[in-house]
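Just one protein chain is left out here, and the rest sit where they should.
As written, the chains take the letters A, B and C, and residue 1 is the first residue of each chain.
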Amino acid sequence: MTTHLIESLGNLSDPLCYQEPINIVGENKEILLNELRIMWVIRKAEEKIAEQIISGAIKCPCHLGIGQEAAAVGVSAYLTPNDKVFGAHRSHSHFLALGGTLDSLFAEVLGKVTGCSKGMGGSMHLFDPSIGFHGSVPIVGGSVPIATGAGLAAKLSKKGEVAVSYFGDGAIEEGAVQESLNLASVMKLPVIFVCENNLFSSHLHIELRQPANTTARFAQANLIEHAVIDGNDVVTVRKTAQRAIEHARAGKGPFFIEAVTYRWRGHVGPSEDTDVGVKRGAELSVWRKRDPLSRLALALIQSNMLTEKTHTDIQEEVDSQIKEAWQNALNAPYPELSAILETVYAK
Amino acid sequence: MTTHLIESLGNLSDPLCYQEPINIVGENKEILLNELRIMWVIRKAEEKIAEQIISGAIKCPCHLGIGQEAAAVGVSAYLTPNDKVFGAHRSHSHFLALGGTLDSLFAEVLGKVTGCSKGMGGSMHLFDPSIGFHGSVPIVGGSVPIATGAGLAAKLSKKGEVAVSYFGDGAIEEGAVQESLNLASVMKLPVIFVCENNLFSSHLHIELRQPANTTARFAQANLIEHAVIDGNDVVTVRKTAQRAIEHARAGKGPFFIEAVTYRWRGHVGPSEDTDVGVKRGAELSVWRKRDPLSRLALALIQSNMLTEKTHTDIQEEVDSQIKEAWQNALNAPYPELSAILETVYAK
Amino acid sequence: MQNNKTLNYADGILQAFTYLLENHKEVFVFGQGLWSPWYVGSTMKDLDKKFGVERVIDSPVSEVAVTGAAIGASVCGYRPIVVHPRVDFMILAIDQIVSQAAKWSSMFGGQVHPAVTIRGIVNRGGEQGAQHSQALHAWFAHVPGLRVVMPATARDARDLLIASVLCDDPVLYIDDRWLYEWEEEDPGIQLLNLSEVGPHVLKNGNDITIVAASFSTKLAMDAAKTLEEEGISVEVVDLRVINPIHWDVILESVQKTGRLLAVDGGWQSCGLAGEIIAGVMEHVPLAVMKASPKRLTLTNAPAPTSKVLEEIYYTQPSQIISAVKEMIGSKVHV
Partner (left out) sequence: MQNNKTLNYADGILQAFTYLLENHKEVFVFGQGLWSPWYVGSTMKDLDKKFGVERVIDSPVSEVAVTGAAIGASVCGYRPIVVHPRVDFMILAIDQIVSQAAKWSSMFGGQVHPAVTIRGIVNRGGEQGAQHSQALHAWFAHVPGLRVVMPATARDARDLLIASVLCDDPVLYIDDRWLYEWEEEDPGIQLLNLSEVGPHVLKNGNDITIVAASFSTKLAMDAAKTLEEEGISVEVVDLRVINPIHWDVILESVQKTGRLLAVDGGWQSCGLAGEIIAGVMEHVPLAVMKASPKRLTLTNAPAPTSKVLEEIYYTQPSQIISAVKEMIGSKVHV
């Protein structure tokens, strides 16, 4: 096999491209409508969080993934609760896409004991093994070796489970991630590496941090099967993830998905960072047109699978779910003070 | 530019290949004879060290590079004392090839104050800025970021200096090295990365540690100019290094040389490790035939640039140098006890 | 800025960077967030614009390579300042700091000194949680070969940063965001020789010695003020440089007061406060002591996020006040 080195994202990084409705030919309507609904849940949950940071109700640092919803939703489609998923600082979408509840997310962000991490984690430390979400942490790259180890566990226990490691284009610059790619490859571990390449690490564009704007180069160097895709097209993501998961479940080793996307909000918090990010101000408005939600919704409408009315209904239903969950979270109690010392060691 | 990913060393890792005399057509006789002589100095110095470990005179751990002499000699040809060279645990050859003295090497290995590190370093910590050798350290991969920083210094001072970083095929598995490759590439630093791929890290063959037996994959992934060569052919190494150094001096960024070679002795100490290394027992005797010294000597003899007699003379001259240097080192004093505390901070 | 009557800590740091970049061409700055006001507050505002992106270099998310590269540049004659926006991120580079920078002088017989300054910021509170709140200065103070600087005051924030960078040894300079607004009068830049800088008495007193560093010094000063009003005279010794520690001022103070409270913003076990107690108790005669020494440190747990928990997790001046009263009130344990 001769592989050509991928040295550029090409059109995938050009915000003027991939703005049209996504291709849903042959796709199942219920699945698509469900994906649309989950993406709305994620979008609106994060908008709620943005609003509540501004209002002062939320104090903890929140990294919003608005604009990046399709990646998590597509990746989660073929995962089961026995699979082991790990995230990072920007993981609300990963958590919700797997079925994490709004109640437990909002409560966690507010530091309430009903939160998914019992109020001990906040936005950057989410955890719910019942849905297969085994933890997100904000040390960049920190969870990638851990996810790799979940892959090792899966390999040892021979039940066909897979591990999923979400990280960003910045994380690939960490040695921890590079070592993990080699380890997963040489040990043929069932790990799906999902790099959400949103072109930025904090304020810095990838071109200022790396010699090329694609990260799949490292999958190639480590002889890991890979795909570089439009991360804002939920169907493409889902199909790619299916391939990746089947590959891993079959014992063929890791798979690397580079999902190209863009975040609409700033690195942390609700602002847009257009004054901060090098290159960002000019691009953002164009990138907004590569919206994973409206591109799916429009495709559904054009194929008569969705009416404007139903679309509005979905959004209103989500709005009321969010409202209720937010209220529940507000009403929930804070952790006992003793939790600080009681959670340090196992009982 | 489309680059094909190098997924295998091919013949370069087959010890049955590259056994013939090296190609010296058009080469300068004096240069070649000098290279032959330096390789003998390195070989015999390390054999002396091996002998003196067995005798009990040397206590400190020594990693011998017997069989790998050509890489250092070839790389050093176009370097000046203003360039900044960094090594690792197996750096006797790097030190001697730049002109480090036998006296200061032997004394260092014996822990004497006349050693190149004043007896504070031993075999694994060599230092002589007067020849451009700025330090070797045994934390695997540890000096690679440091050499990268010497490249940054060279870039800032704009005098056309280059940095050289020697490391092994094991070191490429360290995150520190991976991060350095990206940093050097994106900042276009004048760093020559020299990976002496001897196929082993301690007892483990590269095929048990990485999905492919070539490390230049990582140069490719980082868009670094590179060459994969027979590291036991001093002329090829020298010509490649010339290209690399010119590239770096011209401000075109880093260069990665993968010099394929093999060590004849064990990972540490004088034994051959044939009972220890996975795969090693069978290969070693064949690899001995890809000897960098005899392949050059034979080429010189076949081209009438060298007679058996002169060759013997060279070796005898080296023998007596070694004998004298060893005696000097034995006679030298140990450091003052106060050196322990006096070297911790600058005065 | 130089002529202001008062100076705050953040401006002190900014002045130091400005002074260094203006006056020393071998100084450059390297780290994450330097081309954007990211994590470092106003302490590095517009340095990139003033001194150029060649000398104020933003970096990939590669703590090991960036730190190591600065060390490499330092052994080639530069005086780089590496910036880690959090101590938590800095520990990814710990091998380069501790096994490389701290050891090169010794390993090579004193022939080379990595004159690198590594700035790590303690940045906590605000529900940031366990991985974004660490203060691990005790680790670095454990290691011979490193100098570890923890300024408490605005002048020290500035003058000790300058001294760190001009010192030939590898220096870890740790500042705390909770101090950025702390002000004091400013007589202007003082050039100090870092190896001569030791603890100093920030406030005189007779009844008890509180030894602290960085933000804990501010807590101690706040507590001392309240205690003074209640007639208890506290001497506050600000450590400034926590490795190597110059003991004289500390020992003299405890000799005088007979009581020692060590306050530290790091964890207790094998921490800085314990070091102070051990060093004092080894050298101040037992008979001088009027009370058992005591330490106040961080709660022995990772940092929580929830604000209700943060409030009890971090030491408050009120705890210092109670501890002092207990030590003064109590007789010597007999």
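To be clear about the criterion, a residue touches a chain if its C-beta (ideal position, glycine included) is under 8 Å from a C-beta of that chain, and two chains touch if they have at least 3 such contacts.
These figures come from a predicted structure and were not determined experimentally.
**Student:** Taking the complete complex into account, tell me which visible chains touch the one left out.
**Tutor:** A, B, C
**Student:** Out of C:18, C:36, C:62 or C:134, which touches the unshown chain?
**Tutor:** C:134
**Student:** Identify the residue among A:5, A:60, A:79 or A:147 that touches the chain left out of the display.
**Tutor:** A:147
**Student:** Looking at the whole complex, which of B:74, B:87, B:121 or B:292 touches the chain that is not displayed?
**Tutor:** Final answer for the missing-chain contact: B:121.
**Student:** Where does chain A touch the missing chain, residue by residue?
**Tutor:** Residues in contact with the chain left out: 84, 86, 115, 117-121, 125, 127, 129, 134-135, 137, 139, 142-154, 156-157, 163, 175-176, 179-180, 182-183, 186-187, 335, 339-340, 342-346.
**Student:** Residue by residue, what part of chain B touches the chain that was omitted?
**Tutor:** Counting over the whole complex, chain B touches the hidden chain at residues 59-61, 111-112, 119-122, 124-125, 137-142, 170-171, 173-176, 201-204, 208-210, 267, 276-278, 334-335, 337, 339-341, 343-344.
**Student:** Need a quick check: the contact residues on chain C for the chain that isn't drawn.
**Tutor:** 88, 91-92, 94-95, 98-99, 102-103, 106-107, 129-131, 134, 136, 138-139, 141-145, 243-245, 266-267, 269-275, 277-279, 281-287, 289, 291-295, 300-302, 304, 332-334
Here is the rule we use: only the chains that are shown with their structure count from here on.
**Student:** Compute the centre of every chain as the mean of its C-alpha atoms, then state which one is farthest from the centre of chain A.
**Tutor:** Relative to chain A, the chain with the farthest C-alpha centre is B.
**Student:** State, to the nearest whole Å, the distance from the C-alpha centre of chain A to the C-alpha centre of chain B.
**Tutor:** 45
**Student:** Using CA atom averages as chain centres, what separation in Å is found between chain B and chain C?
**Tutor:** Spacing between the chain centres: roughly 42 Å.
**Student:** Compute the distance, rounded to whole Å, between the mean C-alpha positions of chain A and chain C.
**Tutor:** It comes to 38 Å between the two C-alpha centres.
**Student:** Any chance you could list the residues of chain A touching two or more other chains?
**Tutor:** Each of 173-176, 208-210 in chain A touches at least two other chains.
**Student:** Two or more other chains in contact with one residue: find those residues in chain C.
**Tutor:** Each of 59-60, 62, 64-65 in chain C touches at least two other chains.
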